[in-house]
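Below you will find the structure I want to go over with you.
Every protein chain except one is present and positioned as in the full complex.
Then we have chain A:
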């Protein structure tokens, strides 16, 4: 589903190189975890996948279902099924969460040549998805992410993800800011979306998320390179020993 080949990228503004040759292949149905020290480039990678123009790809390519992802606009990528759950979700004042959901769903449907959702159909979907994630109707009426607690923001991200039904889900530290119960609820929400046609990239610092969302593959990113790839046990090992072993090899 996703093929990243020798990806080099830098910050457009000051030309600092952040990603220094990433190779990563993710097949449909797989869940990949990406771990790594602060500042290693995990969020940068997720932004580049989503098409944020603060970054410049200097080398390499990304194929998404065979298409050249780097040539697509961010909204085209979204309509093609790429979703990024932000590490720091953005506030949109005055726009009710409900309204945002509807606008986003219909925008993607339109881009794919599908009909707009009827109000009852939309309401039914929202109520169901919100129910699973313990998101109240009250919260849906509030402006998106404005004054939401850290945990509420993350739940709102997963709510959007469930409703948009993307093919590739990129979750950037979705576990940070979640209390123990919320972590379970959100993980269940994510697991519900696991399926043979869908792939996931889960960026996290902690094993506890991976207890709930068990990954097929775990990567360690350090200084803009993948320095180690393993199965779920790699995460357990990192939890115990930290990154010291891998960071040295990357230096």
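Basically, a contact is a pair of C-beta atoms (placed from the backbone, for glycine too) under 8 Å apart; a residue touches a chain by one contact, two chains touch by 3 or more; residues count from 1.
Everything below uses one rule, namely that contacts and distances are computed from a predicted model.
Of the names listed as "Component of SufBCD complex", "Cytochrome bc1 complex cytochrome b subunit", "Transport permease protein" or "NADH dehydrogenase", the one that matches the UniProt record for the absent chain is "Component of SufBCD complex". In the complete complex, the hidden chain is touched by one of A:51, A:189 or A:215, namely A:51.
Touching the missing chain, out of A:21, A:60 or A:143, is residue A:143.
Of the listed residues A:28, A:104, A:193 or A:236, the one in contact with the hidden chain in the full complex is A:104.
Even with one chain removed from view, chain A keeps its contact list with that chain: residues 50-54, 73-75, 77-79, 83-84, 86, 89-96, 99-100, 102-108, 111, 116, 143, 160, 164.
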